[in-house]
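See structure below.
Rather than the whole complex, this shows some of its chains in their spots.
Chains: A and B, in written order; residue numbering restarts at 1 for each.
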Amino acid sequence: MPIVTIQVTREGTAPGASSTTREQKAALIKGASELLRDVLGKPMESTFVVIEEVDTENWGWGGLPVKLAAARSG
Amino acid sequence: MPIVTIQVTREGTAPGASSTTREQKAALIKGASELLRDVLGKPMESTFVVIEEVDTENWGWGGLPVKLAAARSG
């Protein structure tokens, strides 16, 4: 019965994408479920995976919104 | 001072609705608050209820996005 929650910033990492693509989300869901199966023996259909996309201005690191933090740490 | 967080997929369950309706949300808030009052004696005004709606492609079960999982388990 595991629950895996994946929080990521709402930005693209695939060419031309402005946020996580449908295919990437499916890969995250598959990978997270397989991880719980392989490490803890949890059946695939007993695992929930929830992906939360967070606007970059809503995510802070180093006391700054991530885009500013990334620019500063160049 | 309880906090009840209800995570559901962003899909309609009422006729013609494409997501949880305002009335359904009010019923969830009322029901969750009454549950904490009836079981633990918590005053209604001491309970926070937060409803999080998650896009279906962001929710996985059985290693698949829920829509695919539901189709497969038809």
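Please note the rule applied: contacts are C-beta pairs under 8 Å (C-beta built on N, C-alpha and C of every residue); 3 or more make two chains touch, one makes a residue touch a chain.
What you are looking at is a predicted structure, and each value in this text was computed from that prediction instead of being measured.
Novice: All chains share one sequence and 2 are in place; how many are there in total?
Specialist: Every protein chain is the same sequence, and there are 6 of them overall.
The rule we apply is simple: only the chains that are shown with their structure count from here on.
Novice: Find the geometric centre of each of chain A and chain B from their Cα atoms only, then give the gap between the two centres in Å, rounded to an integer.
Specialist: Between these chains, centre-to-centre, one finds 21 Å.
Novice: Note which residues of chain B are touching chain A in the complex, please.
Specialist: So the residues of chain B touching chain A come out as 7, 54, 57-65, 68-69.
Novice: Using the touch definition from the top, list the residues of chain A that touch chain B in their complex.
Specialist: The touching residues are 22, 25-26, 28-30, 32-34, 44-45, 47-53.
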